[in-house]
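Complex shown without one protein chain; remaining protein chains in place.
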């Protein structure tokens, strides 16, 4: 048998020792585990970007325990509080561990949905005293390590109804008579805007690679081109393309589409062949 | 038997390949070793912050060879020079490897003190020619790897008196008639000020969670509140709290306490219930 695999995604960054300490906790509980750091550069507290990056990364990673921590309400009580959870998915040998604030939702959907859910807030695997703010170290990492070591899901927490797992809702693109209405899901570190559409939506709108397009946003109308690589348009020009995860995206070659278009999350863009 | 564990902390950052090259050296000397990167973002040449981060991280990491490099006087001769050392601690199976400039002191204290010390400056394990500036690669990493591979401490260097290990002295908090005099040990990447006090000092001063506090610094008197999470005070307000390592700390919610208070290392703050 091989070494158990844990993936790890967070908004901890690398300026402090948070990631390293979680690795230490994992090594203490499951010395054989390998840990793959998907990313720790999720924008701070940005649950949706974390959920999207996690979902897209899983397509390229073998079955594992997936530890994910983007947790803006850590330690909160009352209506702001969230469950700490471990979720087994319909796809075998895949478990998601993290806060139940939508972060795990898209990955769970991609893996066939949640088959079994446990609340790990009072897990026997947690490290006491649990700190007010560092549940990655005290709750999520030790539970992920215990699961990687072979501890059954039901031994690390209290079962609860899978219907109570908190969903993450995304906007929906639609195509009508040659017009694609899409929405901004997130921007990446280069200022590219990731949309909720895909290349299939381009095709349904009759926009082929090389075609000029018009993009209407906030009443402004911009010209661009559907291409494959950034260099397909001139410096400063707008490019509509399919990113490496299969999402429709907007870029400004050698620039920032986020800055130039000035659109925010969930805003609608109307795209048509020019 | 499991794989030997090495932890690694430094001020090398990630802009250059220094960390990766040390990993390569370790893999060459002890291919079975696992390396956990605690942090490589210690502020450049900041021995004390390195010592504090290392000490606090060890509480969450299993026994290992701990490689630590923050080494402002690397390659210096004369009075500026420091020993390169490997230190076995009173706690079994814990060895500290690095420059003897105080960096390892707090970790050694936490692990029961130094039981045995060797000078590795001319270790048979070092990689020759030893460069003037990169002793992480040429001295510390190969010695740490040799120790992880099972080489006895006395085979990697020359024994010297444990009383000659260079200490790191920290300021001391004190409580008197409801007044806590504490000092700034360091600031973190978010501008929070880590103090030499703990929650026990708050309690001895009669400051409970939720209480308003007065903080006197450089003749200025500031108002704040003892809380548990940043959100316990308004944006821009001063928070006195216990951080995830159990240290007393000062934060400005959504701001920087280091910038707003303008206090430097070792400065005294007088804290009382308001």
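Think of it as A and B in the order they're written, each chain with its own count starting at 1.
Here is the rule we go by: a contact is a pair of C-beta atoms (placed from the backbone, for glycine too) under 8 Å apart; a residue touches a chain by one contact, two chains touch by 3 or more.
This structure is a prediction, so every number in the text was calculated from the model and none was measured.
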Sole residue of B:59, B:76 or B:270 that reaches the chain not shown, by the stated touch rule: B:76
Option from A:116, A:188, A:216 or A:260 whose C-beta touches the chain left out: A:188
Among A:2, A:78 or A:129, residue touching the chain not depicted: A:2
Omitted-chain contact residue, chosen from B:91, B:131 or B:198: B:131
Residues in chain B touching the chain absent from view: 13-17, 19-21, 23-25, 27-28, 31-32, 74-76, 127, 131-134, 137
Touch list for chain A against the chain that is not drawn: 2-3, 5, 7, 9, 14, 34, 36-41, 53, 56-57, 60-62, 188-190, 228-229, 231, 241-244
